[in-house]
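Removed from the display is one protein chain of the complex; every other protein chain stays in position.
Presenting chain A:
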Amino acid sequence: MERWNLVNKLIVLLLIIAVSYFGEVQPSPWMVLSLLAYIAVMLLAQLVHPPRLKLVLNAFAGYVLLLCMHSVNPVFILLLPLTLRDLLNGYLRSPYVLLSVMALPLLFLSELQLQLGYAFITAFFAFNGTYADLLQGKIRRQEEQLDKLRGTQERLMNRLHENEDFIRAAEYTYKLEERNRLSQELHDGVGHAMTGALIQMEAAKALLWKDEQAAEKLLQNAIGISQEAIEQIRLTLKNTKPPTQQLGIHRLKAVVEAFGSSSGLLTTVVHEGEIERISPLHWKVIHDNAAEALTNTAKYAGATAVHVEVRVLGKLVKAVVSDNGRGQAKIVKGLGLVGMEERAAAVNGTVIADGASGFSVTTLIPLSEMS
């Protein structure tokens, strides 16, 4: 803006120089001196920072102008509108008032040519300046919007990363749990059987030359046990597909029960449908939203019981947390609800909050067929 102002003044200065150069037979050194003096004061006004000092310097520039106009060349008046604009811009809001004040000195001018020039410059720069202000405002607003969008984007990116981390962690946990299950089963079944068979074989070896019949029986036992163990291994491996997705509902139950015992509310958790179709990421949204809704219930609802329900419908998962508290006729969205909505929106879901009888928060998430 300031640079723009300077360029404007420069244009008018060039005009004045041109007018005086062609108008007079010999350019007077006084003219040059006053021009330089004005430029110096004006530049100083641009350079200083304190607003009051700026004001004083601008006023001084105006004074220098009037002085030059009076005793050197009346053409200096052409710079007055711009100086007035500098002086008053921060104080007069309406562009029309500004224009009128800038046009005021017109009344005191006598020469027609000067009047015309002054009027032209005033009108042009008043319009120009107002338009520049307008554009500047627009730029500022758009920058603010851009900042806001940047913030949102960053938040969403963070959430995305969190979700990705969560998926990785969940996969790792599932693997870990699967490994534990395998080693447990191998230890319990196959390990014990092999130990048993080994003992029998050791005994058979000891008896081999003393009691052939007993030894044969023991060996037969060992063979039987080994066969069973092989069968056991086969079964264990066949059964490797773990009930991983059941973890989701188990964890939800654990969280809700813990909430119930800490808050003293009666809690129930039910699930219906093929819950194995719910992916880990969906579970995360369901967990987070349920936790948030439970906190709200404890804080505001005045309820004695809270019910959590997870249902897998045809192409949707529906998770509901409802309480028997006082409800809320007209729902005002707090940060909690907005957070739940954002989480659900991240997986194309919606959240319905209803306070007609008790308070209920329903999260609907479309199931992706890949899972």
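Quick note on the criterion: a residue touches a chain if its C-beta (ideal position, glycine included) is under 8 Å from a C-beta of that chain, and two chains touch if they have at least 3 such contacts; residues count from 1.
In this section, contacts and distances are computed from a predicted model.
Undergrad: Considering the UniProt annotation of the chain absent from this complex, which name among "Transport permease protein", "NADH-quinone oxidoreductase subunit K", "ABC transporter ATP-binding protein" or "Cell division protein FtsX" applies?
TA: "ABC transporter ATP-binding protein"
Undergrad: Check the options A:Ser34, A:Asn58, A:Asn324 or A:Ser360 and report the residue that touches the missing chain.
TA: Of all options in A:Ser34, A:Asn58, A:Asn324 or A:Ser360, contact with the hidden chain holds for A:Ser360.
Undergrad: Tell me which residue among A:Leu247, A:Ile275 or A:Ile352 touches the hidden chain in the full complex.
TA: Counting the whole complex, the residue in contact with the absent chain is A:Ile352.
Undergrad: For chain A, which residues touch the unseen chain?
TA: Considering the whole complex, chain A reaches the absent chain at 313-316, 318, 320, 322, 330-333, 350, 352-354, 356, 360, 362, 364, 366.
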